[in-house]
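The complex appears here minus one protein chain, its other protein chains still in place.
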Amino acid sequence: MIVVLEPGVSLKDKAAIVRFVEQHGGRLLVSELDEATHIGLIDEAAQRQVEQIRLMPGVASIKSEAPPYPQVSRQYRESDTVVDVRDVAVGGPEVVIIAGPCAVESVSQLSMVADGVAAAGARILRGGAFKPRTSPYSFQGLGEEGLLLLASARERSGLPVVTEVVAPEDVAVVSTHADMLQIGARNMQNFRLLSEAGAQPKPVLLKRGISSSIEEVLLAAEYIASAGNTRVILCERGIRTFETATRNTFDGSAVPVLKRKTHRPVIVDPSHAAGDRALVPALAAAGVAAGADGVIVEVHNDPENALSDGPQSLTIPGFTSMMGMLKGVADAVGRFIR
Amino acid sequence: MIVVLEPGVSLKDKAAIVRFVEQHGGRLLVSELDEATHIGLIDEAAQRQVEQIRLMPGVASIKSEAPPYPQVSRQYRESDTVVDVRDVAVGGPEVVIIAGPCAVESVSQLSMVADGVAAAGARILRGGAFKPRTSPYSFQGLGEEGLLLLASARERSGLPVVTEVVAPEDVAVVSTHADMLQIGARNMQNFRLLSEAGAQPKPVLLKRGISSSIEEVLLAAEYIASAGNTRVILCERGIRTFETATRNTFDGSAVPVLKRKTHRPVIVDPSHAAGDRALVPALAAAGVAAGADGVIVEVHNDPENALSDGPQSLTIPGFTSMMGMLKGVADAVGRFIR
Amino acid sequence: MIVVLEPGVSLKDKAAIVRFVEQHGGRLLVSELDEATHIGLIDEAAQRQVEQIRLMPGVASIKSEAPPYPQVSRQYRESDTVVDVRDVAVGGPEVVIIAGPCAVESVSQLSMVADGVAAAGARILRGGAFKPRTSPYSFQGLGEEGLLLLASARERSGLPVVTEVVAPEDVAVVSTHADMLQIGARNMQNFRLLSEAGAQPKPVLLKRGISSSIEEVLLAAEYIASAGNTRVILCERGIRTFETATRNTFDGSAVPVLKRKTHRPVIVDPSHAAGDRALVPALAAAGVAAGADGVIVEVHNDPENALSDGPQSLTIPGFTSMMGMLKGVADAVGRFIR
Partner (left out) sequence: MIVVLEPGVSLKDKAAIVRFVEQHGGRLLVSELDEATHIGLIDEAAQRQVEQIRLMPGVASIKSEAPPYPQVSRQYRESDTVVDVRDVAVGGPEVVIIAGPCAVESVSQLSMVADGVAAAGARILRGGAFKPRTSPYSFQGLGEEGLLLLASARERSGLPVVTEVVAPEDVAVVSTHADMLQIGARNMQNFRLLSEAGAQPKPVLLKRGISSSIEEVLLAAEYIASAGNTRVILCERGIRTFETATRNTFDGSAVPVLKRKTHRPVIVDPSHAAGDRALVPALAAAGVAAGADGVIVEVHNDPENALSDGPQSLTIPGFTSMMGMLKGVADAVGRFIR
């Protein structure tokens, strides 16, 4: 439920409404859209107070059934939003392929992979410099050195780069070097990190948490938007279920469901969903067929000796072969891959 | 682990081995393949006895790492099996589309839908006569009358028909009238029903249980095969997870994972996975892109007034429109739809 | 939503209402309570028609918010129902312990276990004669011979016996020999079996399906009740989740949630939940502390050599030791164990 305030409402009136809702146990959201302040009432508790709120000074009207994530909702903007990552448009007719190694390991590794995926049609380079690892004893990434290697790879290949940021205090340095910041599945509800990413200018690739509902994904994107950055791309990357035959369960419905609910671009990550390179082309194809605006995939020049996620990384020839097939699928659903 | 017995082993020796394994807490499987008896040892308990078993009379050799579902496993047959449903080949280069109403309701409903889906390219007609319903007070299907309506619809449209069987005592009558028996998700581990379906000659469409692992699906297919019927088609139809945005979660990986593990055909059911007709084309496309041998989809002439599953049923025009798109996707992955 | 009909409503009027609801896509339930016919409208579809239904002949009143399982709901009967299993009352102040082997294997095995658990305070003997097994090659139970062994064990020990029934056609023979029929997790939605169990006079122990929601458990119990048998006992036995550290996840909340929603007895099965005997006492204690009316537990004289479920079976001394602790827990929550 959304309370729309009168244009030019006073701060005092606005604060009185906020206080009233919170005092009655309600959760709320405040945003400025189309020059009017909108206050969303999320809980039933708050909604029970709606008749009293209607009478408060400054209230223009009440809209029912609004989602709690106004800035990312398709109800507030019908047409698709295109997010530019440097010179690459994500969310338009092109299906954008993002490829690269799980972790940046060395100059030679990164340039071999960058050259290989660029030649096969990848449009953005991925690579991890800060790695969130389940065990404290695992390889944690090259850190800032990795960021510099990525920046060099961009110069060489011409591809914009995306890399993960894992802590609020790293946002500034990652934002300086990368063309897009990735927030990984484990940090999808690291709210401080979302807010920091929302306060810098580069676009953000937000991955769905391993057990996050579609609604929680959209609320996490709203965190970033509410901090001022509306350039968010969402990513389905598999969820945790009872099934152990794959690393995660690729939720095939997430793409069309998200596309109906939000105007932001939605891509898929078949590598983490599958955990096994043999399954990656089939899942990439499924994602494109289901309407994804892009695919992010792990590729390594020597997966057997990768420092992380080797088993799910495609080889460069494997990636090249997959691209041919994906172009046909994109074409069949009215899109294209360069 | 598989114990291969000598050709012509005596029943007494065979029984001694079986008894030995079971006495040591092991689960086992016995099957005849390539003229030799194979005894599979499933549990670690049994496997610990392997050195003693090796010395028992009648044992020819021991094979490690065999799966517990020999007759459906790709290890035992590398090439794809094609299952003929009357004159329609499932599992070959054609992607076979199966369509029709959730429940058979009347002559006019069934013939309208059959004509509509046949014209758009469906190759098999589906329709429920016996319905498993969560509530005892829901519409339970027309029963045998529904089977007769399906048989008439086959005469009229030329399409073979598939319909669900829900109890062992109904297998005979369904087998008489239908061209393929469906075993639904709720009955995937109704072992008596699996055995009965394995003892009749028509092919069986086996749907994955709502929380069944890939391995359990394959073991259920093995139940049917072990009763004598090897004409089994598997079907991914969504699993139960924490996500409530869709009726079930369409497990996009299930198709390529099953195709690697079994030589039997694998199809998808986007209608039950999604629970919402707006999502069906995207999931059908995802399934075909991921390598499915067919798609089974609910279509109704008047979904608003359907006796069951109306919200997830396509209209006939909706189905027709989806078919055009699916043909392109099939083509992109090297298959075809007529 | 419940439509209450006038006393003495004609069959024609009743049928017209049923037809009307089903034609509008609704699911419904019909039951006779307190001498009036109640028709439940389950779907929103049907509920949208409520104003038209209100005007139909024979309608006395409309009640909102009724659950779709009237005969098991606590809204229809506030006080706890006690189910007598021969001479043992389940659902009263006593916490009833049911114990015995997973599968009946032999006379000596069954009598050793029966004597052992009776001496330690068990009140009902369990034992499987028909076993549902995931693999077709596993031990499937002794069948009718097992039932006869159970009947002998009852004579010897004085304990009533409960055993599983896995197919509709076996209900008669199991009902003849056993004091209570068990319907296992895999068959919780085997609706034909539920109906058959509802048409015989012995009480039924209904286990929650591995991925069944609380609402589905109650609807399954309603199936049995709607077929005429209201002597149903429900059982939480663990659900399937992402966690693999235990065989299933013991849903600790299921007991108090079920007790609020139904007046029927609710027991717990820590053996199948845990899959590991070392965890059984802790889970049994948790179940009793949470308000369970009983505990069903697997006990074997020689778990290492059990034909099924050995790893989760308690030894007789282990069971005896657990009983001492459980008595204290029952006492702490105002119940008792003999």
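Going by the order they are written in, the chains are A, B and C; count residues from 1 in each one.
Assume a contact is a pair of C-beta atoms (placed from the backbone, for glycine too) under 8 Å apart; a residue touches a chain by one contact, two chains touch by 3 or more.
These numbers come from a predicted model, not from an experiment.
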{"item": "Chains on display which the left-out chain touches in the complete complex", "value": "A, B, C"}
{"item": "Option touching the unshown chain, where C:L149, C:A274 or C:I296 are the choices", "value": "C:A274"}
{"item": "Sole residue of A:S10, A:S138 or A:S321 that reaches the chain not shown, by the stated touch rule", "value": "A:S138"}
{"item": "Given A:Q75, A:S152 or A:S211, the one touching the chain that is not displayed", "value": "A:S211"}
{"item": "On chain B, residues whose C-beta touches the chain left out of the figure", "value": "211, 240-242, 244"}
{"item": "Missing-chain contacts mapped onto chain A", "value": "22-25, 27-31, 40, 42, 45, 68-69, 132-139, 166-169, 186-187, 189-195, 210-211, 216, 219, 222-223, 226-227, 240, 304-308, 310"}
{"item": "Touch residues of chain C, complete complex, unshown partner", "value": "211, 213-215, 239, 241-246, 249-253, 255-257, 260, 273-274, 278-279, 282-283, 285-291, 325, 328-329, 331-333"}
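The working rule: only the chains that are shown with their structure count from here on.
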{"item": "Innermost chain, where centres are averages of C-alpha coordinates", "value": "B"}
{"item": "Per Cα centroids, the chain farthest from chain B", "value": "A"}
{"item": "Between chain B and chain A, distance of the C-alpha-averaged centres to the nearest whole Å", "value": "36"}
{"item": "CA centroid of chain A to CA centroid of chain C, Å", "value": "45"}
{"item": "Length of the line joining the C-alpha centres of chain B and chain C, rounded to whole Å", "value": "29"}
{"item": "For chain C, residues contacting two or more additional chains", "value": "211, 240"}
